[in-house]
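Only one protein chain is missing; all other protein chains are in place.
Let's turn to chain A:
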């Protein structure tokens, strides 16, 4: 395996600074908790500010209304949002823009991307009941009848559907996966219900496509669909890794606060080695995950290397965040078992992130095929 070095751009450094301050200010934990009860689940005013900062177009070329950087510069933003458990459709909107960039026609890019960059939330309907993480396994069908596509089937884990102005949909058209983009009007025709999910900061929906027709012009470039789905899967894994690294950092800080203030048997519990050594292990796992994250970010566009780096990042971050948040509950003792303790927020978030777009074992299996022959 080739030796790799992490690159880090001036823009990444700036965005890291700005996003750290922004997310800290806009997403204190009291607000996170208040939004758990909110149907929409995020603050539209904050969303508007993020759009004004240009964050929705970081990795979109300037000709389509973006800033013209790359996903490497999206990573610090997603990381800091994860650190503050910030809710909202930033990741699905970023992924939808990437789907259009990778799989859309020139006309679609010109029409849709400037709006998305300006703040129109977008989402994706890619997962299905069979639960396969391979996004090219699509059973929801589209049948072409003249100028329309007749849709059938079901999609799961569609994020922030009610606010979505655009929805990227994967469909099986004549045995092949294709992508389509629906506008607000067509989205309104879908039968949707909110799913009950473990991470209460998320708003996830199931949609039924049966009986819905959309114009054929909704299709993205059919020839690029498989490549676009691959790009979406890797981009999603990269951004989830970023969220998880941020989450792990926060979990460790939260645990350290308790270990340095809580006393038992007359001593701060952080002085006991069974706790101290374990939290060091969690910290080291986080440090390794963060190194993999920024390696994946800077090498994301390298053929082959980018994919391997991203899968490593996702598997390492999943395990690091899971371990840190699992131990966070345990180390808070009785308080850790309550809803009031934030450890549950992190643990639930970690479970969500690990099991979206492939867990550690899934990514390692693909890595094994690529690296071991």
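The working rule: a contact is a pair of C-beta atoms (placed from the backbone, for glycine too) under 8 Å apart; a residue touches a chain by one contact, two chains touch by 3 or more; residues count from 1.
Keep in mind that, in the parts below, contacts and distances are computed from a predicted model.
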What is the protein name, per UniProt, of the chain that does not appear here: "Acyl-CoA dehydrogenase", "Regulator of SigK", "Phenylacetate-CoA oxygenase subunit PaaJ" or "ABC transporter ATP-binding protein"? "Acyl-CoA dehydrogenase"
Can you say which of A:29, A:118, A:216 or A:368 touches the chain missing from this structure? A:368
Contact with the hidden chain (one of A:35, A:56, A:168 or A:312): A:312
Which of A:21, A:118 or A:280 touches the missing chain? It is A:280
Residues of chain A in contact with the chain that isn't shown? 1, 3-6, 8, 12-13, 16-17, 249, 252, 256, 259-260, 267-268, 270-273, 276-277, 279-281, 283-284, 287-288, 290-292, 294-295, 312, 315-316, 361, 364-365, 367-368, 371-372
